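Every protein chain but one is kept in place in this view of the complex.
Chain naming follows the written order as A and B, and within any one chain the residues start at number 1.
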Amino acid sequence: MATPRPRIRLDRNEISAGETIEVKTLVSHIMESGQRRDGDGNVIPRKIINTFKCEFEGEPVFSCDIEPAVSANPYFQFNVAPPRSGTLTFTWIDDDGTEITATEDVVVN
Amino acid sequence: MPTRRDFLQMAAATAAILPTAHWSRAFAQQSLTQDELLAMDPVGRLSIVHVTDIHAQLVPIHFREPSTNLGVAEVKGLVPHVTGRALLDMYAIAPGSPMAHALTYDDFAALARAYGRMGGLDRVATVVDAIRAERGEGNTLLLDGGDTWQNSWTSLQTRGEDMVACMALLRPDAMVGHWEFTLGEERVNELVSRLGFPFLGGNIRDTDWDEPVFDAMTMVERAGVKVAVIGQAFPYTPIANPRWMMPSWSFGIREAEVAASVEDARAQGADVVVLLSHNGFDVDRKLASRVPGIDVVLTAHTHDALPEPVMVGKTLVIASGSHGKFVSRLDLDVSGGEVKGFGYRLIPVFSDVIAPDPAMAARIAEVRAPYEATLSEVLGRTEGLLYRRGNFNGTFDDVICEAMLTRRDAEIALSPGFRWGASVLPGAEITMEDVTNATAMTYPETYRTTMTGARLKEVLEDVADNLFNPDPYYQQGGDMVRVGGIAYAIDVSAPMGSRISDLTLMRTGEALEAEREYVVSGWASVNEGTQGPPIWDLVAAHIREAGTVAPRETETVRVTGA
Partner (left out) sequence: MNLVLNRRQALLAGVGAVAAASGMAGASAPALAAAEDAAATILEFTGGAEPTMGRVTLDVPEIAENGNTVPMDVWVDSPMTADDYVAEVLVVADGNPRPGVATFHFSPLSGRAQANTRIRLAGTQNVIAVAKMSDGSVFMDKKEVKVTIGGCGG
């Protein structure tokens, strides 16, 4: 299976000190709940993104512990108030241990 | 016996006399005048003109208002949940008067013969032009509350093109939508791109990024004041109508976003804030009570026509009816960024009294010309009045259900509780136009399936909760699904899941069995890929074969808790 390509939108990349950036993220993922059965009545094994996190230069900004009740193609919107220019790192962790990562640079004037 | 002089005097006071055997159409027409229908004492400099829920009716129609329009919980007994004589008494309107005919169902057929049809976009154009002429172009705002582009044969065949072409002559300042969206996202975008005025919808977001799809607001300067118009689409479009037709748009009431738009409008210096809404009356009444700073709500969707604004705190809620029957004129006296006074008139568009605007009449004739042969086909005749509006069953839906039962060999028929659909008078011929005025839409397939008795009850409970949930924000604003072949009882005040009882199969008189499968036919399914002939073909075939239909007021729904 190809690694899903995450999509990220910041409402702006450049801010003044003290301002907040709105972040939106989307990643393609089936989010199989582990509660469904196939045609033969067997439970379809759970396979979800169980953790999403965003860090700024190694410091935690926002993270989420995810249950199967989060919809397929998980979407998260949250905020970041970066104290200086730097890089935001986004990580999605699959039940099978796969990690998907992406980065965005922000400039603080 | 009233004299003509008496009539004129009373008509001028929006009151008149009971119809008598001597009442003639000519008499009514001579007695009512365009000037009288339009007359009002002006207030301030600004006029807001509102039309809504025209449902693509370009030519005059008869439209019987509901006899049953129940309100529950906090709105029980409040307008618009007051019908017939009680409504007339509430507003001191004389029974039998033109306004009584326009607003109520009482003695509908006789008064319809006396006063003639209502609406017609060419008559609406005359009214709008007259207001603009009286008040001044630069002081008048025209707002279209939506449900404009669909539900006639020509609007279906042209995918809304006919309505867009005709409405362009009216030059609206903004519109909002609901049935428009059943043309599909691509077509809506295409039509919106060449409207020349804003198509507003602050409560529509894309399903990927949760970004606005349409503008929430337009700011218009009129009569020297800044008027902010905030637009609200029907919040439950992807639930009440097929979501697959608008898969990347998400709706909802989004009260917090309406409040944010109001704040935004005030921050931008708006003197007057208008909410052009397709929420439905009870939703708008609740919204107005919770979101501060809205001066006027122009409501829509639930097709209510009220002769006076309803005040919710300092907010005026205006209900302008449907099918082109009315044009609302609201005059506002605005100074110092505040509304100081208002005047209002719900103008009834009597088509035999108000002269058609020639340019609009010509355009209507042009857009209808290719379809005239189809529209004018006489299918049969009706012995009784055919109408739809009302919370439970209507005679037009009885005919539609009968057509499904017989032509799809079903035990039970279901017809959606739409509030649009013109009426046909007793003794009149039924044309293809009459049938399509009650059925024309983009998902008309008449399905045939089986459902258990338990599933049927579940469907009825679900729809009943859309109508009778005590919290207006959970109401979707249609009427109850119409049934054929079964009878049931409903307690409108009971909670979800326990309103419906005594489901009976009429053919046998026996109670519906929860586990048994019944053959059910219905139309307007929201599910993608539904198979079956379009409902209008089925109904047309049924009427052609029957020759004459004899609808009766059916007693299949027993209502309690009202």
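Everything that follows uses one rule, which is that a contact is a pair of C-beta atoms (placed from the backbone, for glycine too) under 8 Å apart; a residue touches a chain by one contact, two chains touch by 3 or more.
All values derive from a computational prediction rather than experimental measurement.
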* Sole residue of B:Y105, B:F197, B:F281 or B:F418 that reaches the chain not shown, by the stated touch rule -> B:F418
* To do: Just the residue numbers, please: which parts of subunit B touch the chain that's not shown?
  => 207, 210, 234, 236-241, 243, 250-253, 256, 301-303, 416-420, 458-459, 462-463, 465-466, 469-471, 473-474, 476-481, 495-497, 524-526
* Asked: What is the set of subunit A residues that contact the non-displayed chain in the whole complex?
  -> 20-21, 33, 35, 56, 59-72, 74-83
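Quick note on the criterion: only the chains that are shown with their structure count from here on.
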* subunit B to subunit A touching residues, read off their complex -> 208-210
* Residue ranges of subunit A touching subunit B (in the complex, touch as defined) -> 9, 24, 26, 75, 77
